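The structure appears below as C-alpha cells.
Every protein chain of the complex appears in place save one, which is left out.
Showing subunit A:
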Amino acid sequence: MRGTKKREIKKKHSNKIPDELGLYLENETLKYKISNEISEKTKTWQVLFNKLKDCTLDCPPIFYEDGVNYIVVNAKKLTFCFTTVSNLSPFYLLELLRSIITLIKDFCGVINEQSIKQNFAMIHEIIDEAIDFGFPQNTQSQTIKKFVCNEPIILQKIPSSQKLFSTKEKKTVSFQATNKSIKNKRKLLQKKKNEEIYIDLIEKIVLQFNDTGEVIRSELNGKIQIKSFLKTPSHLKIGFNKLIIGPQDEKFNYMEGIIIEDCNLHRNCDVSRLDRENIIKIIPPEGEFILMNYRMSGQSVKIPFRIFPIIENISKTMITMKLKIHSDYAEHIYGSSVLVYFKVPDEVISLSYTIDQQKKNEQGSQQVKFDKNQRKVFWKIQKFFGECEKHLFCNLILKSGIENIKKLKSQIGPICMEFEIPSHSSSDIKIKSIKTIPLNNLNKKIKNPIRYKRNITFSKSYFMRL
C-alpha cells in the first residue's frame, strides 16, 4: 500500500449489506448490485482509491467515509472491498470477504488481474450463489459447485522460477501445482481418476534476543493448510507426533509432547482422537481451507539461528566487529535467501569485510553490501545448511573528527534476520501419516489419492538488540 505505484483495484462487491440484527437501510438504494467495475466513475471506487493513495502510512483494513463503512482486504496485489452503512460486526464482513476471495481462487485456480478479467461471468455467478441480497448463503466451494454453470478459463502455467518450495526433496511438488481450479471439466486428470491432496505446514517465527544472546521473546504462529482435489468423499486421517493442546499448566509438565498453547480449528475437524492416537480426522471439503491455526511460545519453539556478535574495538577511525551465525537444524536441509542486516552509526562512511568460507565450493553464495542511505549492512547467504556456522568480520570505517565514542556503540544494531527454511518446522510438529478412507466402503477399489505434505518455516520478526 505504500508508495505511489498505481494499483489495480478490483471492487468485488459494492453492496450495502443489510444488517442481520435488524437495523434496516433507510433511503438506501434498495437494489442489490454486484459490480466488478474498475471504472473510476463509481463513488466507492473513488473513495477507496483516494484513501489508498493518500494514506502515507498503511491504510487500515476498516475505515469509514461519509457514513459508509469500507472493509478492504488485499490478496495477491489485488484489493477487494465491501461496503455497508450498517453497524455490523467487522469480523463477519472480513470473514465473508475472505471466503469470497477463497471461492474465486478455488474456481479460477489463481487470483490475479488476468484470471479475474477472463472469468467475470463465472465470478458473478459465484457471488450470486454465495450472497443473496447481501445475506451470505453458502460459501463452501464444494456445495456451491453444483450451482455454478460457467466453465473457468484457466491461465497458462506460471514459469517454474516462481516456485516457493524447493524441489530437492522427492516428495515435494512445485507450488503452482495447487493453482488448479476445483471445477474444470476439461482437465484431463479427471479421466484418470487422479485424486490429490496437499497438506502444508506453514510456521512463522518471532524471536528476540537480548545483548547476551538470551531469548527474551519467542513465539510461533503456525497453520496447517489443506488443498483438496479429492473427488470421492473420504475421511482424511492425519497422524501427528504427540501434540498437547492447552495452556501451559503445571499438569502438563510431566507429559511429553509438543505443547500448543491455543489453537482454532476447522469446523469439520475432529480432534477427539488426538489425545490417545495423535490423529486429527476430517472430511475435507473441496478446495483450500485451513485445518488449524495454532500458536506456541517459550521453550517449545526451536531456535533455528543463533546470533553471536562481538564488537571488538571502537576507535576514532574504525569499529571492528565479528558476527557469527549458527544454524541449528538438520544437516541436510537449508535455509534459503537468508538475510542478516544491522544498522550502523551515521558516522560510518565505508565498510571492508571478510567472509569465512567454510567450504571452498560455496563461492558466490554469500554477499555483503553496505547501503549508505539506509545506514545498514546487508549480508545475504543463499543457502544456509543446518548445523553449520557462518562468519563475517567487518571493519566499519568512520569519518574523521569524532569525539563521542560511547555514543557510537549505542547506534549499532539491532541485528535482524530474514529467512525461510523449507522442510523444517520450528515447532517440531510432524505429519507422520496421511490416510484417506472413502466414505462408502463398498467401493474399495479406489486408488489411494496422491498425497503431498510440505512444511516451511518463515521468519516474521527475528532480531537481537545490542
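The definition used in the following text is that contacts are C-beta pairs under 8 Å (C-beta built on N, C-alpha and C of every residue); 3 or more make two chains touch, one makes a residue touch a chain; residues count from 1.
Note that contacts and distances are computed from a predicted model.
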Seminar exercise, completed: Answering from "AP complex subunit beta", "Serine/threonine kinase 19", "Integrator complex subunit 11" or "Sorting nexin": the UniProt protein name of the missing subunit is "AP complex subunit beta"
Problem set entry | Identified contact with the non-displayed chain, of A:Pro61, A:Gly257, A:Gly386 or A:Pro438 | A:Pro61
Problem set entry | Residue, one of A:Asn69, A:Thr102 or A:Thr457, that touches the chain absent here | A:Asn69
Problem set entry | Full-complex contact with the absent chain, from A:Thr102, A:Ser115, A:Thr139 or A:Ser426 | A:Thr139
Problem set entry | Residue of A:Ser89, A:Gln114 or A:Ser352 touching the missing chain in the full complex | A:Ser89
Seminar exercise, completed: Listed in rising order, the subunit A residues that touch the chain left out are 1, 18, 20-24, 26-27, 29-33, 35-43, 57-62, 64, 66-69, 72-74, 85, 87-92, 94-96, 117, 120-121, 124-125, 128, 132-133, 135-140, 147, 149-151, 157, 160, 167, 170, 173-174, 185-186, 188-189, 191-192, 194, 206, 217, 219, 221-223, 247, 261-267, 269, 290, 292-295, 343, 375, 414, 416, 460-461, 463, 465
